[in-house]
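For this view, one protein chain was removed and the others were kept in their places.
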Amino acid sequence: MLLTKLQIEQHNEALLKQHQRNFEFVSGCIPNADALIKKLIDFQVAIPSWALGNGGTRFGRFAGKGEPSTLEQKLEDVGLLHQLNRSSGAISLHIPWDIPKDAGALKQLAAQLDLKFDAMNSNTFQDQPGQQLSYKFGSLQHVDKAVRQQAIDHNIEVIKYGKELGAESLTVWLADGSCFPGQLNFRKAFNNTLDSLGIIYDALPDNWKMFVEYKAYEPNFYSTTVGDWGQSYLFASKLGDKAYTLVDLGHHLPNANIEQIVALLLNEKKLGGFHFNDSKYGDDDLTVGSIKPYQLFLIFKELVEGMDARGMDHTKDLGWMIDASHNVKDPLEDLLQSVEAIKIAYAQALLVDPKKLEAAQQNNDVVLAQELLQGAYRTDVRPLLAAARLKAGAALDPIGLYRQLKVREQLVKERGEHAVATGL
Amino acid sequence: MLLTKLQIEQHNEALLKQHQRNFEFVSGCIPNADALIKKLIDFQVAIPSWALGNGGTRFGRFAGKGEPSTLEQKLEDVGLLHQLNRSSGAISLHIPWDIPKDAGALKQLAAQLDLKFDAMNSNTFQDQPGQQLSYKFGSLQHVDKAVRQQAIDHNIEVIKYGKELGAESLTVWLADGSCFPGQLNFRKAFNNTLDSLGIIYDALPDNWKMFVEYKAYEPNFYSTTVGDWGQSYLFASKLGDKAYTLVDLGHHLPNANIEQIVALLLNEKKLGGFHFNDSKYGDDDLTVGSIKPYQLFLIFKELVEGMDARGMDHTKDLGWMIDASHNVKDPLEDLLQSVEAIKIAYAQALLVDPKKLEAAQQNNDVVLAQELLQGAYRTDVRPLLAAARLKAGAALDPIGLYRQLKVREQLVKERGEHAVATGL
Amino acid sequence: MLLTKLQIEQHNEALLKQHQRNFEFVSGCIPNADALIKKLIDFQVAIPSWALGNGGTRFGRFAGKGEPSTLEQKLEDVGLLHQLNRSSGAISLHIPWDIPKDAGALKQLAAQLDLKFDAMNSNTFQDQPGQQLSYKFGSLQHVDKAVRQQAIDHNIEVIKYGKELGAESLTVWLADGSCFPGQLNFRKAFNNTLDSLGIIYDALPDNWKMFVEYKAYEPNFYSTTVGDWGQSYLFASKLGDKAYTLVDLGHHLPNANIEQIVALLLNEKKLGGFHFNDSKYGDDDLTVGSIKPYQLFLIFKELVEGMDARGMDHTKDLGWMIDASHNVKDPLEDLLQSVEAIKIAYAQALLVDPKKLEAAQQNNDVVLAQELLQGAYRTDVRPLLAAARLKAGAALDPIGLYRQLKVREQLVKERGEHAVATGL
Partner (left out) sequence: MLLTKLQIEQHNEALLKQHQRNFEFVSGCIPNADALIKKLIDFQVAIPSWALGNGGTRFGRFAGKGEPSTLEQKLEDVGLLHQLNRSSGAISLHIPWDIPKDAGALKQLAAQLDLKFDAMNSNTFQDQPGQQLSYKFGSLQHVDKAVRQQAIDHNIEVIKYGKELGAESLTVWLADGSCFPGQLNFRKAFNNTLDSLGIIYDALPDNWKMFVEYKAYEPNFYSTTVGDWGQSYLFASKLGDKAYTLVDLGHHLPNANIEQIVALLLNEKKLGGFHFNDSKYGDDDLTVGSIKPYQLFLIFKELVEGMDARGMDHTKDLGWMIDASHNVKDPLEDLLQSVEAIKIAYAQALLVDPKKLEAAQQNNDVVLAQELLQGAYRTDVRPLLAAARLKAGAALDPIGLYRQLKVREQLVKERGEHAVATGL
C-alpha cells in the first residue's frame, strides 16, 4: 500500500497554518534555519527489515496484524514510511530472513520506492532448518574449524547478496561468547574470531565497509567475544581500513558513557555506524528517544562535532540504522516515532554553537557549557523537522496521517490478520 | 528411566575409600558433623517442570535431546534426579504446560518416585492458543476487567489442579508492567493487581500459601507492577497471612543486597520461598552458584540465622525451588550442579558459629566477623554432602554416575532425539 | 549582598521584548497559560545550607571563593537566589553545621529575605569534635544503647532548634549500615533503628513531619539500614502518620524506576518529599536535570497526577529540596540551574493532558500515550518560567544577571577569597 501525493498534500494543507506559525517563531530564534533544514532533509535513517513485524521476548510474543510476509512487502512498508517522513530512504536486510530471489526486480522496486539498500546483516546466532553444524557454542569463535568455516561461508554469501543489490556494507553481530566460567578460552575465542573475520574481510569488495558490532551480554550471559568497544576496536584495527566499530545504543553495561565512546572512535577513525534504539535496563530495544532523549542528544552533539572536525559528510560517512523491537506498538508507528526522535536529536545538536562551546571549554566555564547544551536541547525543534518534511514532500504529521488513512487496517485487509514477518 | 539400587551401590563402593578419607578429615574439623548431615539429608529442593528441557533466549533456542514431552516423563526425570542425589524430592508444576489429566495416577507415580508436589505456577504472561483475551497489556493489572477476570479464573483453576495433586502453594509471577513511559497509570495498575490478587487469595484453601514473586524488569522494559520486594511486601501484607513474598535471585537491579532483603522479610514474617539460580547481568537463569557462590552463602547464612531466631523448620517453612534455564547444558546435569551448589551453601551456613558471630558483632569486631564467615565458607564441605547422600541411598558422585550410565543416551533412545519439553 | 529592585528591573527591561515574543508564541500553544504561570510562581524549592559552598569527594576538594562562613551569610546567599528567581524561598538547615545562636534575630533576617525554614537535618554520620561516643559503627542502629541514645538526643536537639525557627519537619538521613558481610545483624540493626526512630518520633511536635530518607549505598559499601524505599516505607508505616519517606534522586541502584516508586508512595500516602539532584553512576549529586532531564519530567508527571488525584497542594503538601554538591561550579550558579531544571520539569508535567492520557491508557494506545508525554516534554517552556519570574519580580535571566552584576566577585570582596562554608 502506498500513499498518493494528493493524500499527503491534503493532510498538509489542513495543518499548514499552524505549522507556519510554529515555524516562523522557531526559525526566528536560530541563526541558520535554511541550512539546518537542508541538513535535516538530507539525513536518512535505514530501517531494518526485521523491525517491520512485532518482536517478542523469551517469554513470548504478542503478534501484531498485517505484517509483511515477503521481502517485497517489507520494502513496501519502508517505502510507506519514507513517503510519510522522507527520512527513511534505506532498508537494511538480514540473511537468511531476506534472501532475494530476483535481485533485479527487487532493485527496481526499491528504485520505485526511492530506497537504497543499506548494510547487509548476517546471522550466525541461530540454527536454521537444515543447517549442517550448530552455532550452539558459537560461530566465528567456535573450537571446531568446520563450524567457523560454515559461518565464514555464510557471511561471504551475505556479501554476495548485498553486491547484487548494491549494498556497500556488512554488519557482523556475533552472539558468540559463553554462559559459564570455564566454558571458553577467552584468548582462543578472540583469536579464532579474528582469523574468521579476516577471511570475511578479504572477501569484501573494495568499496565496502565491515561493521563489527559489540554487545556486553545476551544471549550469552557470562562473556561475549565482541563484548565492548575496546574489543571491537581491536578487531577493526587488526582487520584493516575497511573495518569499523558499530555502536548499538543498547549494548553496553549500565551507566556507560556512550557519547565519549563515540567521540573516541571518531578520533581513531574507527566509528562505522549506529544501531539506534533506547533502553532502561539492557538491550531493551525500545523506541529511540523514549527513555533517555538527552543522552541521544549528547551522542549527536559528539557526532556533529567529531564529524565536522574531520570534514566528514553527515549523510554518507557513517551508517545510520534503527535496531529496535516492537513488542507493544504498531511497528510502523514505532518506527515513525524513532526516526522523529533521531532527527530531533540531530537538529538540536546542530543548534549547539561550536565556537561558544569551545570558548566555554577553554575557560573551564562549566556552567556556560551546560547552558549552551541545554539551550539547544530545550529548543522545540519540531517545527524545523516539519518544515523539512514539508519541503521534501512528506507529511507534516506522519503518525497523524498514518492513523487518519487507517493504513494498518488497509494492510490487514491486503495481507490478512495473521501475516507474520520474519525476525525475532 | 530409573536407576536400580544396585547401580548406585556399585558406584558408591568404588568411591567409598576416597570418600571416607575426605569425610573423616572434614568431620574432624567441625563440632557437629552428625547433626549437620541429618539436616543435609532433610533439605529438599523442588525441581520446576519447565527446567527439564533446554531453554532459550529471544534470539533462539538450541534444542537438547531426549527431553520429557509428557508430564509423566517430567516426573520421571525428577525421580531420576532424586535417585541420584536424594535431595530433589519435589516437583513444581506449571499450568497450562502441565495440566494433569489423571490426578490420581499422577499422585501414584509421584509416590512411587518419592516426590511431592511443590508450588503450582500460573501463567498469564503468554497467550495460549484459543485464549479469548490477550495478555499483551497485562493480566491482573489490565485496564479491562474482563481480562483481569480471565487471569483470575486461570489462577483459581491452577489452585484446583494443585488441590487434586496435594500441592499447598501457588506462585504468582506476573509479567505485568509497561514498556514505555505513559503506557500505564502506576497506581491503577497496582490497585487493579491488588484487587485481582485478593479474589485469588480468597479462593486459596486454608492450608495453602500464596507466593507473590517480584521482578525488576523483563519482559516489560520500563516498569513492572510487582517490581521489587517492597511492592511484593505491600501486596502480601494487604492480602493477609497466607500471602508471602517469593525471592528469585535473578530478579533484582544490579548490586542489590539480596541477603539483607531476605533478613528483613524474615523479620516481617513475610518471606515465603525462593527461586534459586545465578546471574551476572539480569535474569540470566544460570546454574545456581556458578557466578556468585559467596552471595549464595551469605543468603543462606541469613536464612539459617533468621529461621532459627523464629524457631522455623528449615525443611518445611519456606519453599525451596530452582528456577533456571539450560541453554548450553544437559538440563539434568545442570540441575544436579544447582542442587549441589545450594546444599554446599546451606552446609557452609550451618558451620557459622552463631554465638561467636554475635559476640564479634556486639564488639564491632568486623575483622573477626569476616573471619568467621570466611572460615565457614572456605571449608570444603563436599564430603559432608557426599556423606548425606550416602546415608540417604543416593550416589556419592551424581554427575559421575549419570555419565557413567549414559543416562541421556538412554533417554534419547526412549524418547527420540527431537522430543521437546514445554517451557520457554 | 542583595540586589536592588532597580537592578532587576533594568535587567528585565533589556530582555523584555525578546521575552514577550517568546512568551506570546508559547502561551498561544497551550490552553491555560495563566493558571500554569500562577502555579509556577507558587512553586518554591528549598536550598540546603550545605550546598552554598563547594563540595568535594574523598579524593579531595577544590575550594571555591567567597563562600558563606556564617549562618547569616548562608541565609543571605539564599536570599540572593530568591531575589534572582523568586523560587527559592526556603532554606534547609543542618545541625551541627548551622546551630542558630540567636533564633529571633535569624527569623527576622529570614523574614526580611522572604525565606522560610524548611526541613531540619540531623547529622549522625560524622563524629564532631568533643563528641563522646563515635558513630563509626552506626548511630540509631548501634549495638551499644548509649550510642543510640546519643544519636536520639541529637535528633531531639535538632527538633528543638527547628521549633525555635518555625521549621516543621525533620529529615533523618542515616549512614548506618555495614561495610562487610557479617559486620551487622540486619534484623537487630533494623529493630534498633526502629526503636530509636520511635523515640525521636515521639518528640516530634504535632504539626511536624519526619522524613525517613533511604539510600542504597555510600558511605557504607555493603549494606545500608535504610537502604531502599521498601525499608523506608516499613519504618514510616510503623512509626505513624507523621512519618514519611523522602526520595533523593541519587540514592538508588542502577536503572531504578524512580517515578514508579513515587507513584506508589503517593498511593500509600507515605511520600513526604524530595531531595533533587542528578547522577550518572551513584549519588553523584550533580546539578538537577544535567544528566537525565526526561526522568525528572516523568517523576513530576507522577507527582502532578498523583497529588491531584488526592487533592494535594503542590506547594505545601510535599517537601521540595535540592541536595547537590558543587565540585566544579560556582554553587550559586549551580543552584540557579537546578531550580530552573526543576521548574521546567514541573511546567512540562503540567502540560500533560490528564484526560487524553487516561483515554490513551484505557485503550492501551501506547503510541499515543508516548506522544502525549513527549509532546509536553518537547515544548519549550522556558518562556513560561520567565513570565512567572517577571510577574514575581525576579530576573528574566537569573544567571545572566548574576554574572552581569559580578556577584561572586562582590562576595569575595566581602568575605575574602578563602571563606569556606561548612559541609562536605
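Just so it is clear, A, B and C label the chains in written order, and each chain counts residues from 1 on its own.
Everything that follows uses one rule, which is that a residue touches a chain if its C-beta (ideal position, glycine included) is under 8 Å from a C-beta of that chain, and two chains touch if they have at least 3 such contacts.
Computed from a predicted structure; not experimentally measured.
Which of A:Q44, A:S196, A:S223 or A:S279 touches the hidden chain is settled by the complete complex: it is A:S223.
In the complete complex, the hidden chain is touched by one of A:A111, A:A146 or A:L253, namely A:L253.
Across A:E9, A:D34, A:D153 or A:E268, the residue that sits in touch with the chain not pictured is A:E268. From the options C:R58, C:K101 or C:K355, the residue with contact to the chain not on display is C:R58. For chain B, the residues touching the chain absent from view are 21-22, 25, 28-29, 254-255, 257, 280-281, 287, 289-294, 328-330, 333-334, 337, 344, 364, 366-367, 370-371, 374, 377-380, 382, 399. Although one chain is not displayed, its contacts with chain A can still be listed: residues 136-137, 143, 178-188, 190-191, 216-217, 222-223, 227-231, 233-234, 252-257, 259-260, 263-264, 266-268, 294, 298, 301-302, 305-306, 309, 357-358, 360-362, 364, 366, 369-370, 372-373. Although one chain is not shown, part of chain C still touches it, namely residues 55-60, 62, 125-127, 134-137, 175, 179-181, 183, 216-219, 221-222, 254, 279-282, 284-287, 290-291, 327-329, 424.
To be clear about the criterion, only the chains that are shown with their structure count from here on.
The busiest chain interface, judged by C-beta pairs in contact, is B-C. Taking each chain's centre as the average of its CA atoms, chain B and chain C sit 43 Å apart. For chain A, residues that reach two or more other chains under the stated contact definition are 254, 280-281, 287, 290-291, 328-329.
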